[in-house]
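Missing here is one protein chain; the remaining ones are kept as they sit in the complex.
Entry: chain A
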């Protein structure tokens, strides 16, 4: 059951990213623009005839009106779609919200929230050069146009991802795998099908649903690849329940070996590098770093930590409270303060979202700043990461691949800056990730030991060759 119900055939293209992208690719730019104008006109007409559709512009998370997604043609469904919308966005084309404004002036106009939300739409599609960054999804857009049964656990997980309730490569991967176990257990092989072939297809829309909530994490992608491999080798003779149990066991093993146990081994390797009296700097929140620091403290090592944090997610606060609870003396600072403190730091511990094939680290935005500054001051930078986060990607900058955080978090109205949001010439960019070049990293602490970043590709090649897996880009 799809989560959204398009209002009418005219809007189907826009609210149906998958089909829409395919169709769009075949149209030229001019044709796309034309299509869009038609859609906008149709929507304006629909709004005129149905004033209750004004509620579509409100940014309510529990929005019941899934009928007309707020950001219809402007939602970043794909590069071809966005460039078309962006070009047309530059012209002062009336937006659906503004239409509603004109149509129902007696209703007191739109309230400030509406106006901000609406401008956010406009602004977002003005940021053309960042159009390829995925942006946070509204309720109505999760799972838009995905055909197939979506398991309720997956629906809930998608919501949690979109609301940033579950963040972090490890957390998201584990949550996804646990959800998949439920999905697999509830799965019934259709007649005349084999589990080995059908289950993968059954899982595809589930995965697409999660991706529509938030772009796939590298850790999640690697885990899915592993799962699909295990599904594909299930023998036809194995009874269904046994096969399902076996797959759930494989999932448990993956989590246990590649994440949980790997973290224990990383702890052992990182431990000798923490001397008594050390001053350790860390950024935002990494589950591995947090674990290593708390473990070192409980083993009697005495050191202090400087937790560096940044807006808008302020994940460092979670790290800070966990460390303080363990009794570790901490200093909390924002990323703009690191310059003053770096000369007192003996060691920098960082986490990672993904490690690329050339040894560069893709991690929370701000990590690269900390690593760069540390390197300049000859402070060793240790990136703690399990090997399952390896990606065969070759990324040279933070620009080609990234994700945007929700706009409203950056300029909070309570700070009194809300009026800035109404400026049409203001563009707001809030990337969630950045890339740290391998030259700024001293050592990668993985479960196979301390390795220089340049050696990670050898390692990954070996590991997967043993299993006969091909690493997809």
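Please note the rule applied: a residue touches a chain if its C-beta (ideal position, glycine included) is under 8 Å from a C-beta of that chain, and two chains touch if they have at least 3 such contacts; residues count from 1.
Throughout what follows, contacts and distances are computed from a predicted model.
**Q** What protein name does the UniProt record of the undisplayed chain give, "Sister chromatid cohesion protein DCC1", "Aldehyde dehydrogenase domain-containing protein", "Thioredoxin domain-containing protein 17" or "Translation initiation factor eIF2B subunit alpha"?
**A** "Translation initiation factor eIF2B subunit alpha"
**Q** If I consider the whole complex, including the chain that's not displayed, which of A:190, A:339 or A:452 touches that chain?
**A** Only one of A:190, A:339 or A:452 touches the chain omitted from view, namely A:452.
**Q** Which listed residue (A:321, A:344 or A:424) would be found touching the missing chain in the intact complex?
**A** Going through A:321, A:344 or A:424 one by one, A:344 is the residue touching the chain not shown.
**Q** State which residues belonging to chain A touch the missing partner chain.
**A** Here the touching residues of chain A are 273, 277-279, 303-304, 329, 343-347, 378-380, 382, 442-443, 448-452, 454-455, 458-459, 462-463, 466.
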